[in-house]
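Below is one structure, written out as structure tokens; comments come after it.
The block that comes next holds subunit A.
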Amino acid sequence: MGILEVQNVNKRFGGLQALDRVNLNVEAGTVHAIIGPNGAGKSTLLNCFVGRLTPDTGSVMFDGKSLLGRKPHEINQHGVSRVFQTPEIFTDLTALENVMIPAFAKRDGAYKLNPFARVAGESEIRDKAEEALKDVQLADKRHQHAGEMSRGDKRRLEMAMCLVQEPKLLLLDEPTAGMARADTNRTIDLLKHIGETRGITKVVIEHDMHVVFSLADKISVLAQGHVIVEDVPENIKGHPKVREAYLGEAQV
Partner candidate 1 sequence: MPGFKLDRRGLLKSGAVLGAGLAMPTIFTGRANAFTNEPTGSSVTLGFNVPQSGAYADEGADELRAYELAVEHLNGGGDGGMMNTFSSKALQGNGILGKKIEYVTGDTQTKSDTARASAKSMIEKDGAVMITGGSSSGVAVAVQALCQEAGVIFMAGLTHSNDTTGKDKKANGFRHFFNSYMSGAALAPVLERNYGSDRKAYHLTADYNWGYTTEEAIRSSTEALGWETVEAVKTPLAATDFSAYITPVLQSDADVLVLNHYGANMVNSLTNAVQFGLRDRMVNGKNFEIVVPLYSRLMAKGAGANVKGIFGSTNWHWSLTDDASKAFVQSFGTKYGFPPSQAAHTCYVQALLYADAVERAGSFNPCAVVEALEGYEFDGLGNGPTLYRAEDHQCFKDVLVVRGKENPTSEFDLLEIVEVTPVAQVTYAPDHPQFAGGQLGACNPGA
Partner candidate 2 sequence: MLKLDKKDMRLFIIVALMTILAPFILNPFPEGSGLAQFNAGYPDLMQRFVIFGIFAIGFNILFGLTGYLSFGHAAFLGVGSYAAIWMMKLLTMNVIPAIIASVAIAGVFALVVGFISLRRSGIYFSILTLAFAQMSFAMAYSVLTPITGGETGLQPKVNDPRILDAALAPGATPSAGLFGLEMRDSYELALGNWLFTFNFGYYFAAALMLVAFYTSMRIFRSPFGMMLRGVKSNQQRLNYTGLNSKPYTLAAFVISGMYAGLAGGLLVAMDTQVGPERMFWTASGEVVLMTILGGAGTLIGPVLGAGFIKYMENIISKINESILHQWFYWLPDGLEDLVVGMIYPFIGKGWHLTLGIMFMLVVIFLPGGLVEGGQRIGRWVRGKGRKADATGDKKSTASTPAE
């Protein structure tokens, strides 16, 4: 049994069948990559995991519980964190505050209305957040405003926000898109490092095949809303169906 089990998920937008009987099985502690040409339905699928979209039919089970019909914050409280394609961060807050918020969410639950607690008195949370920032090499920028950071820093900040929660499942939507090669490699190292030390299950959407093959334990190929192949990386390379799906799209 996998930690994330997706069965027969369908999603339709008007005349477009965005997801077509998608099945996915992610084993705990592994890195599962989802690849596929543009418009294949990768982000739509991720949206179904975090509560942004609800599938028309099918089931999404995480850690033995159904995720369908749950609100985003409930899903996160179950241990699912997500890194978005364009970084979703608190632009008006400092980097440290950005990371402290998820740390509070992890400790205090979906809400804790205590207006008289003091942030300054929460050294435990602060330490955790600083550690997470250190993990993504942003420790020296912790008092910088998130909105003023470079795009790469924003991505790593968002990753720190997810990591500080020590999620059971981390969803990454193109974590290296638009990054320079050096940054990409650093990110790969980071993700690997997390995988080793904390044993977090990861689902990665990625176009960059270098990243995919460096990280993934297993790969699902999505085309036109349908999983055409699901296999270990070695077998994906050169798979005829994949070649067909990607025709002219990318070098596989």
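Annotations
We take it that contacts are C-beta pairs under 8 Å (C-beta built on N, C-alpha and C of every residue); 3 or more make two chains touch, one makes a residue touch a chain; residues count from 1.
Candidates were picked such that all candidates are chains of the complex that A comes from, given by their letters.
Source: prediction; values computed, not measured.
Among the candidates 1 or 2, the one that touches subunit A within this complex is 2. The part of subunit A that touches candidate 2 in the complex is made up of residues 50, 71-73, 76-77, 81-82, 84, 88-94, 97, 100-102, 104-106, 108-122, 125, 145, 147-148, 161, 165.
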